[in-house]
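Take this structure, written in C-alpha cells, and hold onto it; I'll ask about it next.
A single protein chain has been omitted; all remaining protein chains appear in their positions.
Labels run A and B following the written order; every chain starts at residue 1.
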Amino acid sequence: MTAEAAFLKTEKLGVRFGGLEAVKNADIGLARGEILSIIGPNGAGKTTLINLLTGFLRPTTGRVFFRGEDITGKEPHQVARRGIVRSFQKNELFRRCTAEQNVLIGAHLRSGGQHGAARTLEALFTSRGTPRAAVEAAREALETVGLGPRAGWPAASLPHGDQRLLGIAVALAAGPELLLLDEPVGGMTAAEAERVMALMTKIRERGITIGLVEHNMNFVMSVSDRIVVLDHGEVIAQGKPAEIQANPRVIEAYLGKW
Amino acid sequence: MKPRSAKRQWFVLALGVAAVAFGLPRVLGPYDLHIVTLAFINAIMALSLNFTLGYVGQPNFGQAMLFGVGAYTSGLLSVRLGVPFAVSILSAGMMGLVFAAVFGPIVLRLRDAYFCMVTIALAQTFMLVANNLISFTGGPMGLPGIPFGSLFGRPLGPEGFFLVSLALLLLAMLVTYRLEKSVVGRAWIGMRDSETLARSVGVNTYLYAVIAYIVGGFFGGVAGGLTAHFTSVIDPKVFMFEISSMAVVGTVLGGSGTVWGPVVGALLVTLLPEYLRLAAMWRLPIFGLFLVIVVVLMPRGLVPTVVDLFARRADRTGPGRPTAARAPADTVVPAAADSASGVKGGR
Partner (left out) sequence: MQQLAQQLANGLVVGGIYSLAALGLTLIYGIMDIVNIAHGELFMLGALLTYYFTASFGIPFIAAVALSLVVVALLGMVIERTALRPIANSPMVVTTLATLGVSLIVQNVTLILSGGVPRFIPSPFPETPLTIGGVDLAPARVFAAVVAFTVILGVHFFLRKTKVGNAMRAAFQDKEASWLVGINVKTTYLLSYAFGAALAALGGALLGVVAYVDPLMGAKGLMKCFVVVTIGGMGSFVGAIFGGLFLGVAETLTAGYISSLWKDAIGFVLVILVLLFLPSGLFGRRARRA
C-alpha cells in the first residue's frame, strides 16, 4: 500500500458476533481525494464495515488508521471530530425538524467551543449566538445537495429522494474530510441517481474523499475511482472498475447468489 | 430575522410579567396567592424535568430525587444551622446539581426502559434512606419548623414568597430558552429524534444527556428548597413517585420540549383542581386520564398544538408548502409564526 493510500487504512479488521464473523481480515486502503466504492452481495458485511470504521461497532480484531492515527475503538462522535462522517442506509434524519434545522444540527462540530460543558456555560452566560461558520456550513451543505429551496420543509414531509439528499447534507454540514455514504441512491429513480452522481463530483471537488456502499452498479461504475468487493465479510477484490468487472471471483460471488 | 417584531415580543412579555408580579397579589386573596405560588414552584419543577424528558427525550420519572435532595438541603440548613433564606435556596439548587452530577453519569449510561426504571428506583431508594436515617433526616416524622424565610433582613410575607418564586420561575424559563436555541439545545433535540445520527455528526450524546440531567438537577433542587420553606415541614414523602409523576403530567400536558409548555402544564395541574373544586383524591386519577388523552390525541402537548392552530391560520404562503414542523428555536413567544427561522443568526 502506497503512502498515498494511507489516508484511511484498515489492518486485518474484523468483528465477530457469537459464532459469526461478519467481517474478517479486511485490509482496505483509501487514498485522499478518491472515490472508493464498497460492493458485494447482500449480507456481505458492507454496512458492518462502515460501522466498524466509524465507531458504531467495536472490532474484535484489527485496527483502523485515519491519517496515520489509530482510531480503532473510538466513539462515533470522536471519529466525526477527526473528520470522518457517515450517512445511513436506513436514512436517519431528525424527523421533527425542518431541513434547515437538520443541517444546523449537523454543523454541531462547528458551532462553538470544544467541550459540551463549556458550550453550556457559554450559552447561558454569554451573548454569543451561533457562530456564523456553523450557519454558513449548514446553508452551504443544503445548497450543495440542491435542497436550498426546501429549507423550511419538515424532514418527514420531504419526498424519499430528497430525504436521502438531506441525509447527505447533514453529513456534509459536519465538515468531514472523509464522507462515508451507505447506499446513497437506495430507492432512487434513475434520474435522481444521476443527480447524485453529479453531487459526488461536486463533493470531491471540494476536497472531500468519499467512500460509499452501494448496490446500484451503474452508479458505482460511473463514479468510482476504485472498488472494493466484499463477500461473506472478506475482501475478495480491490481495484479499478474495469478490473473488478472482469474479475472472475467477483462474478462468481454475485452469480453464485442466485 | 425580524428584529422589530422580536423586540416587540420581549416588550409585551416584560409587561405581562410586570402585570403578574405586581398586579396579581393585589387582586388575589391570600389563599389564591398561596396556590399560585405553589403553581410557580411546580412550574419550576416541571421545567427541571423538561431538559431530560422534553429535550433529550428520555423518560425521567424520578425527578423527585432531586426535588427531595433540595428540600432536605434547605430544611436541614435552615433548621439545624439557621442559614438565611437566600443561601438555603441556592444551596438546595447546588445540592441538586451535585447529586445530579454524581448520579447522572451512572444512570445515563442507559436509555429508554432501563433509564426509566432506574430513575424511579433511585427516587425510591432516597425515600427509603430518608426514612431510615432518623438521626440525620428526622425519619418518617420529618423535619418540622422550617422558617418561611426572610430576604434583605425583612421576613418574607406571602407576597414576597410569591415574587421570589416568580423570579426563580423566570430564571428557569430563561435558562431553558437560552439553552434551547443554543448548540446545546440543538444537540438535545437531535438526540431526541435520532441519537444515532447525532453521534455521527459529532455530538457526544452521553455528555449532553448528563448536562441536561445536571441542569435539571439544579432546578429540581430549587423547587424542593422553595417547597421546604413554603410548607414549613418536609418528610421522606418529598421523594414520592407522585411528585415525579405530577411533574411529568404537567410537562407533558403543556408540551414537553418547549419553554412555555411545562409552565402552562404545571399551572393547569395545580390550579385546575382548585378552580374546579375537585376533591383532592380525584386529582390524581383525573390527571392520569388527562395524561392518557394528551398522549394519545395531542402528543405534542397543549401549547405547541394551540400555537400551531394559530400559526396555520396566519400562514398564507401559498400551496405546496407543508405545515411547519415544531421549530425548536422559537417557541418562546407563541406569536412567532415563521417557523423557518429556526436559525437565529450569530454575531
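Convention: a residue touches a chain if its C-beta (ideal position, glycine included) is under 8 Å from a C-beta of that chain, and two chains touch if they have at least 3 such contacts.
What you are looking at is a predicted structure, and each value in this text was computed from that prediction instead of being measured.
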- Task: Quick one: jot down which shown chains the absent chain touches.
- Result: B
- Task: Identify the residue among B:A121, B:L151, B:L271 or B:V306 that touches the chain left out of the display.
- Result: B:A121
- Out of B:I106, B:L276 or B:L309, the sole contact with the unshown chain comes from B:I106
- Which positions on chain B touch the chain that was left off? 53, 57-59, 61, 106-114, 116-118, 120-122, 124-125, 128-129, 132, 205-206, 209, 241, 245, 248-249, 252, 281-282, 284-285, 287-292, 295-296, 299
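Going forward, only the chains that are shown with their structure count from here on.
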- Task: Starting from the mean Cα coordinates of chain A and chain B, work out the distance between those two points in Å.
- Result: 39
- Touching residues (chain side chain B, partner chain A) in the complex: 175, 178-179, 182-187, 189-190, 193-194, 196-205, 207-208, 211, 215, 321-329, 339-340, 342-347
- chain A to chain B touching residues, read off their complex: 54, 56, 75-77, 80-81, 85-88, 92-98, 100-101, 104-109, 111-112, 115-117, 119-120, 122-124, 128-132, 134-135, 138, 151-157, 170-171, 173-174
